[in-house]
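Not every chain is included here, but those present sit where they belong.
To keep things simple, chains are lettered A and B as they appear, and every chain counts its residues starting from 1.
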Amino acid sequence: MQELTLSPDRFFDPDPAQRQVARQLYAQVASLPILSPHGHVDPRLFADEQASLGTPSDLFIIPDHYVYRMLYSQGIPLESLGVPRLDGGAVEQDHRKIWQVFADNFHLFRGTPTGAWLTHEFYEVFGVRQRLGTETAQSIYDQIAAQLSQPEFRPRALFERFNIQVLCTTDPAASRLEHHQAIRASGWKGDIRPTFRPDALVNLLTPGWKRNIQELSNVSGIAIHSYPQFIRALERQRYFFKQMGAVATDHAAPTPYTTFLSLSEVGTIFQHALQGKVTPDEATRFGGHMLVEMARMSVEDGLVMQLHPGSFRDHNARLYQRHGSDRGADIPTAVEFTNNLRPLLERFGDDTRLTLVLFTLDETTYGRELAPLAGHYPALKLGPPWWFFDSPNGMRRYFDQVIETAGLYNTVGFNDDTRAFLSIPARHDLWRRVSADWLAGLVVRHVLSEDEASEMAFEMAYGLTRRAYHLEDFSAPEQ
Amino acid sequence: MQELTLSPDRFFDPDPAQRQVARQLYAQVASLPILSPHGHVDPRLFADEQASLGTPSDLFIIPDHYVYRMLYSQGIPLESLGVPRLDGGAVEQDHRKIWQVFADNFHLFRGTPTGAWLTHEFYEVFGVRQRLGTETAQSIYDQIAAQLSQPEFRPRALFERFNIQVLCTTDPAASRLEHHQAIRASGWKGDIRPTFRPDALVNLLTPGWKRNIQELSNVSGIAIHSYPQFIRALERQRYFFKQMGAVATDHAAPTPYTTFLSLSEVGTIFQHALQGKVTPDEATRFGGHMLVEMARMSVEDGLVMQLHPGSFRDHNARLYQRHGSDRGADIPTAVEFTNNLRPLLERFGDDTRLTLVLFTLDETTYGRELAPLAGHYPALKLGPPWWFFDSPNGMRRYFDQVIETAGLYNTVGFNDDTRAFLSIPARHDLWRRVSADWLAGLVVRHVLSEDEASEMAFEMAYGLTRRAYHLEDFSAPEQ
C-alpha cells in the first residue's frame, strides 16, 4: 500500500537557493486568513447549521465537473458516475461503486491541478495517508465517510477550521437571497456574501428569459414593461444585494464586446425581446450595451464589476440535452479585448470609482492586451488566472506575462472560483506556494530584494484582494 | 579540429536533483522499441533489399526541406544545393560541392532541432567525431560515404539497427500500395504500414483533381460519376489499406472547419467539381463535409483519424513555380478549433469507437482549445507537438500547456512525422529525453512520485502510442 505524502516543499523550484527563499516567503503567508471574493459555493450549505456534505461521492465526484469531465474523456459514461439525467433516467446510485470507478482511474489526474487539490483535501482535511487506487478505494471511502458524519465536518465548522474570513457566493440577480438571509438570521458569524450576477437577465437569448424578467419584477416590486423599468429594477436589486453584503457583480459573456446604444434603440430591442422576437444580432448589441450600463451602475454604487468572457458554454449538445449545463463541456475561444472594451472604457476607463476586474481563458491576451490595458486605465484590474489556468503553470504564465507590463498592483490577488467548498484551502495554498516561488525566482535573480518580495507575497495572498474588493473594514492580519 | 561530443545528459535541466531523476527516467525508456505511427518515409526504401541511401548530400541535404530552407533563408540558392528544378534547369551536380556549402554554413543550425538531429545522426549512426565545418567537410563526407556503401547501411539493415517496431508511411488514398505489397512479398519481417491520405481527392481545388478521381475509379473498380460512388470508392480503398496493415488515416486542411451537408447539396458540389466549375466556397464546404464523412468511416472501420490543419502551403509562389511543393515555404496561420470542429463532434465526439488525433501549428490553441476539448470528448486525443515544434522548447510548451488540462492520458505519445529516415532515432531520443526531464521537474517539485513518473515515462515513449493506434497485438516490452 503506497503512502500518501504531501511535501512541505511542493510546487517550489528545485534550485536550493530559490527554494530556500520560497520557503521563507511561503511561511509568511501560509496561514493568513482566506479571502474568497469570487466563487460558486452553494450558500445553502451555511444556511442550515445541520447541513451535511453527504457521502464521499457526493462531495468529490457527482457535483464536480472538473473531476467527471476527465473520466468522461476516457469513455466513462456520466451515468456510471451518478451524474443526474434531466429525463430522470437511471444513473448509478451506489456511491461506493461510483467511488471505485473514480479510484480505478485516479491516475488520469496525475500532473493536473485537480489531482493536486484532491490530494491536498484527502491529506489535510481527512487525514488520509494511503494513495487512492483500486485497492485502497473502499478503505479510504470508509475513512472519509466516517468523518463526514461528525459535527466537525459540517460546512460551518469547516468554514471556521479553514480560516475563511469572507466567502462570496454567486447569485442570480433576481434572487431573494433566502439562504443569505437565513445565515444572517441564524446569528452565525461566518461572513458569507452574495454576488450580483445578471447574465440570465441581460442575455436576451437565455432560455426562460421572460420568466427571469417576471421574477425580477416580482422581487424588485417594479413591473417591467420597458427598458427604463428594467434598468430601475436592476438598480434596486443591486441596492438589495449591497445591503446584504455584496461587494461585486459578475458577468459572463461570449466576448467582451461593449457598445453604447441610444435609448431609442435599446428600448426597441428590449420590446422585441418581450415580444419574443429578438434576433441574435440584437441580443449581442443589447449584451454589449448592458456591460456599459453595468459599469455605469458600478461607478454609482461602488460594486466591483467582474467580467469573464470567452467560454463556449455547453459545447456538447448531446450531453447538454441529457445532463444540462456545467458538465465539463465548456470550451474557450479566442478573445479580443482592445477593440471590444473601448466603448466601455471611453466612458468609464478613467473613473477611479470603477473597478472592472477582467478574466480570460485566452492566455494570449495577457501580455498583448490585458496587461497594457490594466497598466494604463485607472478603472481596470486583472483577475487571477481563471478556470483551466488555476494551476501551477497557469499561474506562472500569468505572473511572467502580466506583471512586467501591468505591475503587481494592477492585479487583484487570488480567487478560487469554485463550487467545491472543500477545495478552497487547497487552491489558496497552491496560489500562495506558486506566488512565493515566483517571487523567490526574482529574488535569486536579483530583480527584487527580499523585503520587497516579502511585501509582495503578502499583497498576493491577501492585501490586493482586500483593497480591490473594498474589504478594508476587516482588521488586517499582522504581516 | 574540434571534437564532436554527444553528452549523455543533453537536454536535461542543469539542476542536479532534477537531472538525477531525469537520468533515471530516461534510462528506463531509452532503448524501448520505436513506434512510428505517422511519418513520410518513402516505402520504396524497404521494397528493394538493395536500396541505397545515396551520397551524404542525397541523404542529408537535397531531399530535406528542414535543412535547405535555413540555407535558403540566408540567400543560398536552392540550385546550388542540388534541389531539382521543375523546368529541368541546371542545378549543382557535384555532391561534394553541395556538402561543402552545407558545412560552411552549419553554424546556422545552432540551437535548432535540425542541428540536434544532424549531430545525433553523425555521431550515433556514422561514428563521426569531428564537428562539421569548412575544414572538416570533405573528410566527414568521405567517412559517411564509405559507410553508406556498406550493406549495414542499407535501409532494411538500419531499420533493424534502429529497433523500429512499426513504421507507418503516408500514402495517397488512390494508391495501389505497390511498395508495401513488394515488402510483404519479399518475406522481410520489418513492419511497414501504409496510412490512408485522401487530401488530393477531398480537396476539390487540388491541381489534377479529375485525374486523381480517375485513379481512384481505376484502383477501386468503381466508376465515379456521383458523390455516392465517390464515397463507396473511398470506403473500398480504406478497406484495402486496412488489409495492408493501415491503422490510420491522415488529413491536412487549411483549417479544421467541419460541416455536414445534405446529400443533395454535397452531390451538387461534387457534380460541379466533375464539371470543372466548383467555386472556392463550395470546395471549402465540401472539404468540411468530408472530414465528417471520414470520421463516420473511422467509427465504422476503426482507422484512427489524424487531422493536421493550419499550414499555408507553398507560400512562396516563385519558389513553387521553380521547385514545386514541400520546399520549406509552408507557413502556419492562426487556427480555430472550438467552433470549427463542433459539427463533427456533435455527431461523433462521444463515440468511443472513434479516435480523432489533433495536431496544430498554432500553439495558442494548446491550452485554450485543444486541451479542454480533449479533456472532455471521448473521441478526441492530442497528437504530439508538430513540425516546427518537434523541438525541446516545443515539447516543453506542449507538456506545460496541455497536460494540466487534458491529462497525459488524452495524448498519444510521439511521432516523428519525418521523411528523413535517418532522423527517426534522433527524434524519438529527443522526445524521450525531454519527456524524462519534464517528468523529473514534476518529481522534484513533488507533484509526482517517482513511481508515477516512471509509469508516465513509459507511456510517453511507448504505451500511449501503442494504445491510441491499436497496436496492441505487439507483445509489449517489459517496463
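The rule is simple: contacts are C-beta pairs under 8 Å (C-beta built on N, C-alpha and C of every residue); 3 or more make two chains touch, one makes a residue touch a chain.
The structure presented is a predicted model; accordingly, all values stated were derived computationally and were not measured.
Here 2 identical chains are displayed in place, and the whole complex they belong to in this file is assembled from 3 copies in total.
Quick note on the criterion: only the chains that are shown with their structure count from here on.
Distance between chain centres (mean CA atoms), chain A to chain B: 40 Å. Within the complex formed with chain A, the chain B residues making contact are 15, 17-18, 334, 336, 338-339, 342, 345-346, 349-350, 352, 364, 367-369, 371-378, 380, 400-401, 403-410, 441-442, 444-449, 451-452, 455-456. Interface of chain A with chain B (complex): residues 2, 5, 7, 9-15, 69-70, 72-75, 107-113, 116, 312, 315-319, 328-334, 361-364, 388-389, 391-394.
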